[in-house]
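The structure that follows is given in the form of structure tokens.
Only one protein chain is missing from this complex, and each of the others stays in its spot.
Our next item is chain A:
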Amino acid sequence: MDSKVDIHELLKLKFGYDTFREGQEETIRAALSGKNTLVMLPTGTGKSICYQLTGYATNGTAIIVSPLISLMQDQVEQLKMNGEKRVVALNSLLSPNHKRQVLRQLHQFKFIYLSPEMLLQPQVLEALKTISISLFVIDEAHCISQWGMDFRPEYSSLGQIRKALGNPLTMALTATATPRVREEILTSLQLLPDDTHQILYSVNRPNISLGTIQCENHAHKNELVIEMVQKISKPGIIYFSSKKMADEIALLIRSQTSLAAESYHSSLETGDKIKIQHQFIQGAIDVICATSAFGMGINKNNIRFVFHYHLPASPEAYLQEIGRAGRDGQPSVALLFYEQGDHYIHQRFQEEALPSEDVIEMVYRDPSKLDLFPNEDSHKQLLSSFIELKRPLQEVKRQMELQRKVKQNQLYFMIHYIQSPECKRELLLHYFEETLTQKPEICCSSCGLDLEKYQTSEENQVNSHKEFKKEWQNTLNDLFLLENL
């Protein structure tokens, strides 16, 4: 490890930034001094720079375990855009041929992104053993824990894998983890608390004010959403639990206001999804009506509001989603609209989210029954990994029961968050076992939230409905600079 590396120079050279953001330098310095790290930095503060820069500053290859293919692709593209060619994502999208080719040339890469499933494949693990690993990164490390959100059974094998790889220097990153989750991350990765440098920043985002709005009924909710969307500075995101409602409200906004609004969810064709993301980043869309599918990998600093039309499933998810607002540090607002009974949608999701005891037993008796499930079925994926990991039946049943309870408690917390007259910020921090040290000037709807302060200013011109260009020749001229040739 080269301790003489000037990390400020490297930051400028590789990423074009002059200064580090909070927590980044401390993390990088700790890692460069050879310490394992557990890093909790709030959403939107640039966690990836922590490991990417450490990777650049050390010899060898950084391997990064990431739970979502889309997240991996985004990171790979960002690195490539910054001129890094020695980067690859090993996941199920890779053709068998291409995968073999990559495995043969593994040492040529500086950054290798992997899904945990891929890491469990013997030939992948063997290939990784042959290269020099500078850093072992676990992104979204809360997936290790059953007490957080997005528990992934494959993540619980990472400790063993780390050992098999000779205990390389490790960096575990997360945005939202309670002390209990953090403890489980350390235990599971076999990191000793005394030997691990923990860089923990508050989940609090003081420039985002928090509000909850109780609505009388569906129509009232729509009315209020339209009113707020017009009033408050844009751009913004409205989150939904249902694709249908996301479409409907986007249409409603387009028809009742002059704003450019689009919906975004898993039913869109891939090409159209990418177009909408890019239009939003470019500033051609004022409001995105989206399901939770939208947001990861969206690097946009000036998002002024995040609304929730439906109740989020957990405080972890809520913080992650509202954390997309105000990354530029400017005042931003998060509003949660609630109408009586909104939580039923999640209760139903929860009932469907995990396999029942009967199903678990059936599959354990005869694993070939898994073939009866469609491939994309989440129960199938979960149960297949339990079986592959050879988890005993009783343990799986116990885990599922625990998951159910955890999810239920997370939902109860969200209902309490809406209904309680106490300070919303304090409530959220309390959930993560933090205390609020300094109340921001504009805090939350319980402390008094003057939305006038977030009103659209003259400079915040919206797109309004774009005129439709009927001159195809001009489009080609603009794309290829064909005029005056």
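Just so we're on the same page, contacts are C-beta pairs under 8 Å (C-beta built on N, C-alpha and C of every residue); 3 or more make two chains touch, one makes a residue touch a chain; residues count from 1.
Heads up, the rule we're going with is that contacts and distances are computed from a predicted model.
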From "Phosphocarrier protein HPr", "histidine kinase", "Ribulose-phosphate 3-epimerase" or "Anti-sigma regulatory factor", the UniProt protein name for the chain not displayed is "Ribulose-phosphate 3-epimerase"
Among listed residues A:Ser33, A:Asn82, A:Gln160 or A:Asn301, the absent chain is touched only by A:Asn82
Out of A:Arg365, A:Lys390 or A:Lys470, the sole contact with the unshown chain comes from A:Lys470
Across the whole complex, the chain not displayed is touched by chain A residues 73, 77-78, 81-83, 93-95, 98, 254, 262, 268-272, 274-276, 278-279, 282, 284, 468-470, 472-473, 475-476, 478-482, 485
